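Data first, discussion second: the structure below is written as structure tokens.
Of the protein chains in this complex, all but one are displayed in their positions.
Up next is chain A:
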Amino acid sequence: MLEETLKRIQAHKGVIGTIVVNAEGIPIRTTLDSSTTVQYAGLLHQLTMKARSTVRDIDPQNDLTFLRIRSKKHEIMVAPDKEYLLIVIQNPSEYLLPQ
């Protein structure tokens, strides 16, 4: 079930790559090359920890659901779990004509 979901995500329009990172920040599954993966995993892991810490400091009963970083070139989406971290990099379809 999970495999299918991941496959579907990867096959989705605009998705550049998918990475699954475990609790220690080590990528366990990826569709990108290893150097990029390691870089993404390390940096995003820290950022997610920080974001989660921020949310929970404000209200400990709250928790981070997901994190979205939109940059000029693409969008990085991170969904944390108790033990894992799922990272997806997508090129959102921006077909809007400049107005």
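Here are a few things to note about the model shown:
In this section, a contact is a pair of C-beta atoms (placed from the backbone, for glycine too) under 8 Å apart; a residue touches a chain by one contact, two chains touch by 3 or more; residues count from 1.
We adopt the following convention: contacts and distances are computed from a predicted model.
Missing chain, UniProt name from the options "Dynein axonemal intermediate chain 1", "Auxin-responsive protein", "Transmembrane and coiled-coil domains 6" or "Growth hormone receptor": "Dynein axonemal intermediate chain 1". Interface residues of chain A facing the missing partner chain: 1-2, 5-6, 8-9, 12-15, 20, 28-29, 53, 56-57, 60-61, 65-66, 68, 75, 77, 79-84, 86, 88, 90, 92-93, 96.
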